[in-house]
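Apart from one protein chain that is not included, each protein chain of the complex appears where it belongs.
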Amino acid sequence: MNRRTLFTSVAAATLAATAAFAQTDGEPVKAGFIYVGPIGDGGWTYEHNKARLAVEEEFGDAVETVYQESVPEGADAERAITQMALSGADIIFTTSFGYMDPTIAVAEKFPDVKFEHATGYKRADNVSTYSARFYEGRAIQGHIAGSMTETNKIGYIASFPIPEVIRGINSAYLHAKKVNPDVEFSVVWAYTWFDPAKEADAARALIENGNDVILQHTDSTAPQAAAQEAGNVITFGQASDMAEYAPMPRVSSIIDDWAPYYIDRVKAVMDGTWESTDTWDGIGPGMVGIGEITDAVPAEVKEEALALKESIASGDYHPFTGPINRQDGSVWLAEGETASDGDLLGMDFYVEGLTGEIPN
Amino acid sequence: MDLGSINPILLVASIMVSATPILLAAIGEMVVEKSGVLNLGVEGMMITGAVVGFAVAVNTGSPVLGFAAAALASAVLSLSFGVLTQVFLSNQVATGLGLTLVGLGLSALIGKPYEGMKSPTLPKLDIPLLGDLPVLGRMLFSHDIMVYLSLALVAAVWAFLKFTRAGLILRAVGESHDAAHALGYKVVRIRLMAIFFGGACAGLGGAYLSLVRVPQWTEGMTAGAGWIALAIVVFASWRAGRVLIGAYLFGGVTVLQLNLQAAGARVPVELLSTSPYLITILVLVLISARGIHGAPACLGRPFHASS
């Protein structure tokens, strides 16, 4: 342990010197991005990269960006982040949950570099975390889905049984149920974030089982294509707009819009006002975008959906407002009570009415 | 749970579509292995086929041309493996792994401009009479042409190996290259042709993924399908008919698993996804325990005329 601390301080001193040098020299701020997938995945990484380009657009010559794509979430991540810090990056965004421990470890060695870790929960003086309240968007999807389903069966392609995904299922279900008490959800766990062939199969399986709305929490557009082929099925874009499937089957979408946050954080580094924060933003601040609701959605449903979006954005309405019971019938939220962030972050149960069990 | 909501007709139809890419790749690899060559680069060839097929279909508007180009591109790529292993006598396992690396890298570079695009896809055939049959019509006779082509290919490979002289020679080369050489057959040339054929089949399988089954191009989209094709050949103990069963079994397990989940059944996903591999090992043990070694005797062994 002592030896490691020694190394830490040496590395830190070296870097402190480099960083100080960079800034006094009036050089551009260097922002680095670590991506978990290829930038062309059309979903998660694609949106992070789009936000990187937005940062470049915003600051022009005052900023320099670097990125590394397809960095595995294991031993290689720590090295990739360290190399980025060594290359003189002033702020580094690590854009996947699996980079949490590596980010914290590297941040210890580079106290003068700012780190921003997406979707994690560990912070330090120079490590912020940020994530988006996707469940707010799920509420709107649930509303449209519940209103539009004719078979009263809604399919949900889920990735892994983690709180983030479970929150989305619960939120969509509660709001579908609100407009359509007969609605049923079928959840298929694909155990992947990105496998186009498997996602297409999952979508087909759901469609063949009578689901006429497909929600997805995986990143490829394959389910959209499967729905288009089937005809009378509606879908929602995930992570990115997936507008190429509008107006049918894609009737709306949840867009991860990281650009405002990234611009804000890079600006803070430029101004010297950066502080470690924990950001969990939703529709209001623009981190969660709702893609255009197409004409395939009946006008009054569209209006209700937009009103819902408005009330969530303004903070008048919280998608998890009681009374809500857990699946086993026990009370989770009393009448009028809203869910705490802590409850939401660790959510590991279905709400009442959902069938099936969460695999674990 | 409501298993009744699974429609067996649609389930079979889905399995056929989902199994076609691995069936195409596996039948090609089987011919390669029958000639005594183990090409572990199926994944690399498939993904090259996927990207080339997609790119050509987008640019020409013709999925058929896309398939043709995919077959050609992957076959040419497989020749790099062929030349290295047959002419330069490099180790087949290492070269095959290298081919996978090359294919994955190359495809990603070629595919950059095509991300997020849509391509023309193959129409479903509307077979008169057969297509109107009550159950079988939807189950078996309303697919696109490639599904039938893949089945025809299996039949053709079976007939070729069983009934033709060329097929006999191919098998002889795989069983004993020295004997075949002594009889005056061009071992290297025959193996190169087999490798070329295997590449073309893998290319078709990849293109089926990007043009029909998904259909789109994304980097790394084969996601291990090539490795499954290799397992199928083993499962099939190098027989064409069993390759068909194997492909439908491997493809079927995934589709069935997803369908069971969609119907609300609680399924042990990991156990189910593991089962085809365990069955394959069991099959291997059974055939070897009976003393009939399914594998071609010269599988993976280098051949040099002077040795």
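A and B label the chains in the order they appear, each numbered from 1.
In this section, contacts are C-beta pairs under 8 Å (C-beta built on N, C-alpha and C of every residue); 3 or more make two chains touch, one makes a residue touch a chain.
Criterion: contacts and distances are computed from a predicted model.
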(request) Write down which listed name, "ABC transporter permease", "Sarcosine oxidase subunit gamma", "YciI family protein" or "Na+/H+ antiporter subunit C", is the UniProt protein name of the chain that is not shown. (result) "ABC transporter permease"
(request) Could you tell which one of A:P72, A:P181 or A:G231 touches the chain left off the display? (result) A:P72
(message) In the complete complex, the non-displayed chain touches which residues of chain B?
(response) 38, 40, 80, 84, 88-91, 93-95, 97-99, 101-102, 104-109, 112, 181, 219, 227, 230-231, 234, 270-271, 273-274, 277-278, 280-281, 284-285, 288-289, 291, 293, 295, 299-300, 304-307
(message) By the contact criterion defined above, which parts of chain A meet the unshown chain? Give residue numbers in ascending order.
(response) 1, 3-4, 6-7, 10-11, 14, 18, 38, 66-70, 72-76, 78-80, 82-84, 86-88, 97-98, 101-102, 105, 121, 160-163, 191, 345-348, 360
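Throughout what follows, only the chains that are shown with their structure count from here on.
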(message) Residue numbers of chain A touching chain B in their complex, please.
(response) 38, 40-42, 155, 186-192, 194-198, 200-202, 204-206, 208-211, 220-222, 225, 244, 355-357, 359
(message) For a test of understanding, state which residues of chain B touch chain A in their complex under the given definition.
(response) 5-7, 10-11, 14, 18, 21, 108, 111-112, 115-116, 118, 209, 213-216, 218-223, 225, 254-255, 258-259, 261-264, 266, 269
